[in-house]
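Here the complex is missing one protein chain, while the rest keep their positions.
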Amino acid sequence: MLRYVLRRLLGALPTLLVIVTVAFFLIRVAPGGPFNLERPLPPQIMENLLAYYQLDQPLWRQYFNYIGGLLTGDLGPSYVYRDFTVDQLLRQGLPVSIQLGGTALLLAIGVGTALGTFAALRQNRAGDVGVMTVAMVGITIPNFVMAPVLTLIFAIWLGWLPAGGWGEGALINKLLPVFTLALPQIAVIARLTRGSMIEVLRADHVRTARANGLPPRVVTLRALRGALLPVVSYLGPAAAALLTGSVVIETIFGIPGIGRYFVQGALNRDYTLVMGTVVTIALFIVVFNLLVDLLYAVLDPKVRYD
Amino acid sequence: MTGPILEVHDLHVRFQTPDGEVHAVRGVDLEVAKGETIAVVGESGSGKSQIMLSVMGLLASNGRATGSVRFDGNELIGLSPKALNRYRGVRLAMIFQEPMTSLDPLQRIETQIGDPLVFHQGMSRAAARTRVLELLELVGIPRAKDRLTAYPHELSGGQRQRVMIAMALANRPDVLIADEPTTALDVTIQAQILQLLRDLQQRLGMAIVFITHDLGIVRHVADRVYVMQGGEVREHGRVREIFEHPRHAYTKLLLSAEPEGTKRPPPPGAPMLLEAKQVEVVFELPKGLLGRSKEAIRAVDDVSLSLREGQTVGVVGESGSGKSTLGRAMLRLLPAAGRIAYLGRDLTDLDQETLRPLRRELQVVFQDPFGSLSPRLTVGEIVGEGLRVHEAALGAAERDRRVVEALNEVQLEPRFMRRFPHEFSGGQRQRIAIARALVLRPRFVLLDEPTSALDRTIQKQIVELLRALQQQHKLTYLFISHDLAVVRAMADTVMVMQNGKVVEQGPTQRIFEEPQEDYTRALLAAALDLIPVNAAATAS
Partner (left out) sequence: MTDAVVPTEQVAGKSLWRDAWLRLRANRAAMTSLFLLVIIALACVFGPMLSPHPYDRVYQAYVKVPPSVSPRPSDAEVERALETALRRGGVEIEGAVVEGGVVQVTLTSEREIDPRVTRLIDRSDVFSEASVLSQSTDGRRLVLSAMVNQNRFLMGTDQNGRDLLTRILIGGRVSLTIGILATLVALAIGVTYGAISGYMGGRVDNMMMRIVDVLYSLPFMFFVIMLVVFFGRNFVLMFIAVGAIEWLDMARIVRGQTLSLKRREFVEAAQAMGVRTPAIIRRHIVPNTLGPVVVYMTLMVPKVILLESFLSFLGLGVQEPLTSWGVLISEGAKNIQGASWLLIYPSLFLAVTLFCLNFIGDGLRDALDPKDR
């Protein structure tokens, strides 16, 4: 088991290297640079800035410098937030994003599987149609529409919740963003659960359980365990995406997470900041895919790692 | 003997489908006395399984049963699942055809067998364990203690069916319904499971309802039999009476459905067509899911065989014996070591490109008539595909003419050319597959279990068709089958395989009448004479 984990993590290193390399050169080839402001800087200052950040060196040397820094855990300075290193920015933002995304993830798993099971047990009846319609709404309404609408209703008309801000992570500030973030995921998980649950309920071994007169509750729970397998494999990428922050939610609700850095960094050519977020996201994807595979082994005895 | 324990009266089962209502069971009456064994026999689609699924309240959600099912005097039709659970798994139990899928792949054996005890008797898991061990020993699973923590995928097919039986017997039911319990198993395992069920019945005294298509099983295990066709009972009565004096035409047809006759031997001095020497096929299996080290399996191990023009060689063996792999290796559909020569020309060194012109003379018909035809092509396209490859110069009209000719030969109406495979029955599809092989006028045809997925009455027709075609076109067959009755009717010589090796080889008559090896004897005994005739069934 431990050997398997180690082997997988080692196996991910080449993947990570490819990602870092591709991202590095892609953003460098892109036109523009971090100091190309609307009003051009005097050439002398520009030159100094480039020299200070070693951006005047040949690209390949910058690349090896960056990789070298990465190996020692140094993500470099941010070119736009000049008083901070990328490391500091991520350290501040990541816990906020993880907290928000983690809560949304848990909510989505709990509510999504419950709704999906509920619908599957009432296939094609009113309850099923109702749940699936709501799920469809969750999938089709973009979160940047949902967020202002919810703000309008709960913050401005009813005045129950704050319209935005992080409030040092107070519960009341989290409600709207967590819900908005979780809604599409609830919908997807509910649909996935329903689909695979219907399939499992039709399986031969469920018929065996019924033939043996097991209580319906037990039959359902046993079937759910099998039905969750496809949901689990969906959760890997979904969790990585949720935990690394959402640009939309963070912008609309004014939350200091890392989702914004990614887009802002790319648009401002803040090379190191973009690279920092890319590395973070790729790491999350690798780790969560591994976690999913391990969880799979727990759920499905046929999968073994030794 | 008191009144019947299970009584079915005027049972109808209807399914609502998008294509209209299907009336699967049409007014069936049936009864089971305490401790007796009955068989419900019929071909696929006769509605035999649906009767027992309605008894258990397990019909698919679009199905509805009307009429009456009385168990020990209590009406079961219309009961809620909760009320049904007073009987299911307690006094009424059922086992199914597919031991591979009928057990929950995610639960341990102990849990699954213990379930009926825990949920019906309120036993604790710990208390149930002793009983589960007893049950495992009862159904003859060795090292029962070690098996408790096993998952279904760690057991063989036969063992899984034993586990199913243990589960069904946990609460000592009055009636055990067995829906084709041995169909998915190899013949030797089949015999063991039937023997087990017979022993258990004698020890526990329950009634057994067999649902089967196999008259051999009926003859050997049942007291009484119900013959079903088209959702109705055609005839019922004591087994011996029905077998000796069938009254209904359908029963007579079923009873005479065993393939008959033998093949006329090829003329002496017929040229050698296909010759294989020391063929070996090795599969490398990755060890574990992601492991690097590989494990090798010798699927075919040092097999030699020769076919003369007009000859049929039968290859028999149980699943995993390597017989199908051998067939594919002979046609170079798989990489194999050894020498395979066609008309003296060595095939083993040819690449696929040089092999292609030879392929038109070496054809194949597969087992599964549902899987062997491309579902999105028309019959005409399927049969004509070989012509596109090997006679590319042929115009469309000429190609159609050849297709029609081939369809005529397999006795299919040529006007079905524009139809799609899913619109045909199993037997018709197998005819299409044969037409596809024939259209190229081959000299050798590999027949890989061509009759195994078909009902007995259809099997007989296909066997006769294949024999007639062989006669007419001087075809040479390599006939692979696990069905000894069919092999006896088809082959000149027989080769018995086990674990990739040849156990015994010789003229058909000699193999069937004087088998030399123990394994051959066991196979023949299991297949043709399942178990000694049931004393209870005949003592009437």
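Chains: A and B, in written order; residue numbering restarts at 1 for each.
Quick note on the criterion: contacts are C-beta pairs under 8 Å (C-beta built on N, C-alpha and C of every residue); 3 or more make two chains touch, one makes a residue touch a chain.
These numbers were taken from a predicted model, which means no experiment stands behind them.
Here one chain is not drawn; of B:L333, B:L350, B:L394 or B:A522, the residue touching it is B:L333. Considering B:M417, B:A435, B:L454 or B:I511, the position touching the chain not shown turns out to be B:M417 (whole complex). Contact with the omitted chain, checked across B:T37, B:Q367 or B:Q470, is made by B:Q367. Hidden from this view is one chain, which touches subunit A at 15-16, 18-19, 22-23, 26-27, 30-32, 136-137, 139-142, 144-145, 148-149, 152, 156, 237, 247-248, 262-263, 266-267, 274, 277-278, 281-282, 285-286. Interface with the hidden chain, as seen from subunit B, comprises residues 17-18, 62, 328, 331, 333, 355-357, 359-360, 362-364, 366-368, 371-379, 385-386, 389-390, 397, 400-401, 404-405, 408-409, 414-420, 422-423, 433, 436, 440, 446.
Quick note on the criterion: only the chains that are shown with their structure count from here on.
Averaging C-alpha coordinates per chain places the centre of subunit A 49 Å away from that of subunit B.
The residues of subunit A lying in touch with subunit B in their complex are 4, 123, 203-216, 218, 222, 225-226, 299-306. Listed in rising order, the residues of subunit B touching subunit A in the complex are 56-58, 61, 81-82, 84-90, 93-94, 96, 98, 101-107, 115-116, 119-120, 151, 153, 164, 167-168, 288-290.
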